[in-house]
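Note that this complex is displayed minus one protein chain, with the remaining chains in position.
Labels A and B are assigned to the chains in the order they are written; within every chain, residues are numbered from 1.
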Amino acid sequence: MTRPRIATASLAGCFGCHMSFLDIDERLFELVRHVDFDRTPLTDIKAIGPCDVGLIEGGCANAENVEVLRAFRQQCKALVALGACAINGGIPAMRNQFSLQEILAESYLDGMGLDQGQIPNDPEIPLLLDKVYPIHEVVQVDHFLPGCPPSGDAIWTFLQELLSGQAIRLPYTQIHYD
Amino acid sequence: MDWISLELTAAGFYANKYCCAHWRVGHPPREEAASVTHPPSPSEHALARQGSAPLDLLQILVDLQSSQGCLSAEVLEEVSHALSMPLAQVRGVAEFYHLFSRYSPCRYRVLFADNVIERLAGMESLLIRLCEHLGIDPGKVRCDHRVMVGTTSCIGLSDQGPAALVNGLPITRLDAQRIDAMAEHIEQTIPVGDWPSEWFQVTPNLLRADHLLAEPWEVGAALGVLARQGAAEVLDCLDQARLRGMGGAGFPTASKWRSCRDTPADRRFVVCNADEGEPGTFKDRLLLQSHAHQIIEGMTLCAAIVGANHGVIYLRGEYAFLLPGLLGVLEQARQSERLGTIIRGFPGFSFDISVEVGAGAYVCGEESALLESLEGRRGNPRIRPPYPTQRGYLGAPTVVNNVETFAAAARIVANGEEAYRLAGRGEPGTKLHSVSGDCPRPGIYELPAGTPVRELLELCGAQDTGAVQVGGAAGTLLSPAEFDRRLGFEDLPSTGSFMIFNRRRDPINVVQRFTHFFAEESCGFCTPCRVGTALLRDLADKLFQGRAAPRDLDDMHRISRLLKSTSLCGLGATAPNPVLDLLHRFPAQVQARLCRADQQPAFDLDAALAPARALTGRDD
Partner (left out) sequence: MTAYFQIDGVPIPFESGQTIMDAALAAGQYIPHLCHNPEFRPHGSCRVCTVRADGRFVAACTFPASEGAKVECASDELRELRNGLLQMLFVEGNHVCPGCEKSGACQLQAVAYYCEMLAPELPHFFPRRHVDASHPDLAIDYGRCILCELCVRASREVDGKSIFAIGGRGIKAHLLVDSPSGKLGDTDMSVHDKAAHVCPVGAILIKHRGYDRPIGQRLYDQRPVSVVGDVIQAEETRDD
């Protein structure tokens, strides 16, 4: 039997979920005995290949997020929304209370201390979406693991159950939205 | 703000519940009034006419909307003080009803009826045309406070639409020419009362009469039978006739009346539900316009049986133009001792009827929401039990029946239950159907219960019919395979709406309009309806625009199930019907509209990038 491949990515997030993933600590050794890692900041592989599990941290705030997310969806058998931002936009989605115009003007034109500001328009910079979107509004998501971040224990429980093909049930103290 | 003297609107007539002669045309201009010592403010006028209890709040606001053209923040504060009611509560009521305007006042307020039938008849382009003439955006008051143009839900004129309310008065048969002329009248400041009267013509449009309406109503016929035979016999007669509520729910009428009569109380009420809001329904308009005596007799009959001394007709705000006529008929009835303290043939029994006017809220057709509205509040449905027959208007046992039910009860008692039973085909009685849409003869058809859909389509001359929506937005969407089904409680119960769509119409578009209707009309009280109707609307838009994936259909099913199982009232429980009918009955059309991706974003990706592109000047 081939070893399951896992990929991870952080979209509009803070990498906190990835840090929490590292918080499974010595259990990482056990994990790497059973799985291979594809694209993830841990391997520094830049392009994703066919995978069994994709863990997505962060919501979609710009066109690049959408592109990465779609690539993950195409390549992954199971896609997981990992953490609050992937699930409902999280903290970045607090910008949805304002229009993009208001936000960019405040940040780059009218904000305190700005002189002759201009809205960045370098084509290198991904275009912003009008809002930050939860990833399940862009692609189909198979599993949700809440938390800001989900605790290392919750991630460990989740991965164990997912990889063993069981129904995923987290103990009470491992379900939290913050 | 300059005082704007509003023209006489029919809505204003309602001002005195019993005697329209006391209603004055408009109010004195404020500037002039200022020279007099402490003249009463508009809200004081309204209070003087409508009463000053919190229960009168809705009628006070209707009065003020009519006289002031809007409910400004100042007016609401005055009302709050005068009624010693929290301002937030007054605002809450003002924000609930469609026909209230909380914008700044304007001389002309044009509200296009936005039902699917009017849309298919070109209402959108007419609205845009009018807005272009006047140089305004829909929904916004022009800066000179002259005019605003917006939309409202179906106003009960789909047989002679497109139609619009101008300062509360309906203008029918709108076309480009009429729109152009309206714009000119508005720019020339011609009072609505001086606009050509043919614009305001609402024809009764009864195209087929049967048991209920074929013979003219002989006033006193039903009450005569009651006097001779007694209440028990009359209730038995209604039982044997198997008369059921005509508003759609179909509850046995005699059982309802008995339940009210048998609930111990020192007072009881009879309420006539004339809040005909189901899109595409206008048969009660005809009854109120041309057969009010029959309705009144049905209500009196009910009152005499259950022991009520007061009746209320809750008239939808959109039908305020029927008010003068209705008040006239009530006055005639009083003059001839059929209403009031002395009722001929019934010594010791007194019964009178007042009219209360709604202000645009479909949910108020639900009987308990209607009672809330009658008591001056937001039209939220009540928790049941207790049912209105146990605890209804002002806490007293109350019968709430539809206009057609009262008219039918009167006819059955007058002509005997056998005639009623024989009038039907396979089930008793007849039913009024409001026919609109793609047919050469839209109007009202009284048909035997149990008549197949196909026969009504033939009667009205419909050809090449692709779909029929029976019973309004909450009813049933039929595909041609089902045109042999029968209109009646046994098969296809109906509120009386019958909307016809030919094969060139897009059923997805039709259903999309209904989802917008429900989202617009949900009262917002319970979670599933408040959120679910908005979710279904967005999903239907997505499907219509060709952006929906198979997964979105699963979401539609899931949300529909939630609405059906957990909603507080019938609005939420029936709101998914058109969506479910579309998915079940028009699968080919739905499949053809799906996009092939597993999932498409819930939003339009290009549209979501548009602001950033505009702000950065990029086109990638």
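Here is the rule we go by: a contact is a pair of C-beta atoms (placed from the backbone, for glycine too) under 8 Å apart; a residue touches a chain by one contact, two chains touch by 3 or more.
Everything quoted here is computed from the prediction, not taken from an experiment.
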| item | value |
| --- | --- |
| Residue among A:M19, A:V32, A:L114 or A:I175 that touches the chain left out of view | A:I175 |
| Options B:E427, B:D555 or B:D604, residue touching the unrepresented chain | B:D555 |
| Which residue of A:A78, A:I91, A:A105 or A:L163 touches the chain not shown here | A:I91 |
| Absent chain, residues of chain B that touch it | 73, 77, 86-89, 91-92, 95-96, 361, 378, 383, 385, 519-528, 530-535, 538, 555, 558-559, 561-562, 565-568, 602-603 |
| Residues of chain A in contact with the chain not shown | 81, 84, 87-91, 93-94, 96-97, 131, 133-134, 136-137, 141, 143-146, 148, 169, 172-173, 175-178 |
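To be clear about the criterion, only the chains that are shown with their structure count from here on.
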| item | value |
| --- | --- |
| Distance between chain centroids, defined by C-alpha means - chain A, chain B (Å) | 49 |
| Chain B contact footprint on chain A (complex, rising order) | 63, 66, 73, 99-101, 104, 119-121, 123, 127-131, 133, 137-140 |
| In the complex with chain A, residue positions of chain B that touch it | 551, 598-599, 601-603, 605, 607-613, 615-618, 620 |
